[in-house]
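Pasting in a structure now, in structure tokens, and then I'll have a few things to ask.
Note that one protein chain of the assembly has been removed; the remaining protein chains are unaltered in position.
Coming up: subunit A.
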């Protein structure tokens, strides 16, 4: 009896893995004659467990919270630097409340560390510029195909409506004798979710260890400004030489198909903000085994 019940349970489980038997054919679109799904907005979620995402949620997240936590018994007292806006004051009522003067970039302190607000990777942007594309935009095609092979992203591919796919970067400014606004000069792609972690895993396991004479990405000197927009942005950026592209397994398998290899900029965008954001972002990224060294 129990063996039979076990067999039934097993069959039920594997049944999900196969397509269900077709009992009624889908309605067809009269214009395209293609079958229409029953629902209008299909939402497609993760299709496989993700090793590096699991690593983040199992180990890194806790560690980073402990590392970046700053204990505060009570919220710090704000120093009164000017008169505050009092809406009950008859003078101030119905008047414009101007914001505090000056740019706040690089002056805002980091927000408090809470379990909900631990630093995490939001997206990875890969960007490559193709100089030859200025002369002939056909030269952009190999770069598009290479980035597509690397990431597997296409415009709204696989039913993911927020996926922009591989985008063409166009020139914004006019550079005398060289560039005009609107000329396509490069390609970029934004990765999010499991695709982002998978790309990071490929980079760390296959590419970085095989780059010749590569000890790690060089950190800025200790004397560099802590208030610069770069230092408070929470983005870690680095570049890969054209030779490194051949080390990606997706490219390596048929490297002859590409007329040339392209270098790329990789931006790891985190949710860190405020003072010291980039340092915290580097702490997170080094948890994914991306090496950094001091010059």
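In the analysis below, contacts are C-beta pairs under 8 Å (C-beta built on N, C-alpha and C of every residue); 3 or more make two chains touch, one makes a residue touch a chain; residues count from 1.
Here is the rule we go by: contacts and distances are computed from a predicted model.
Of "Large ribosomal subunit protein mL46", "Maspardin", "Pantothenate kinase 2" or "Glutamyl-tRNA(Gln) amidotransferase subunit B, mitochondrial", only "Large ribosomal subunit protein mL46" is the UniProt protein name of the chain excluded from the display. When the omitted chain is restored, the residue from A:67, A:92, A:129 or A:183 that touches it is A:67. Annotation: of A:51, A:131, A:180 or A:260, A:51 touches the absent chain (contact as defined above). The chain not displayed touches subunit A at residues 13, 16-19, 21, 42, 44-49, 51, 53-55, 57-59, 62-63, 65-67, 69, 71, 115, 145, 149, 154-159, 193, 253-254, 256-257.
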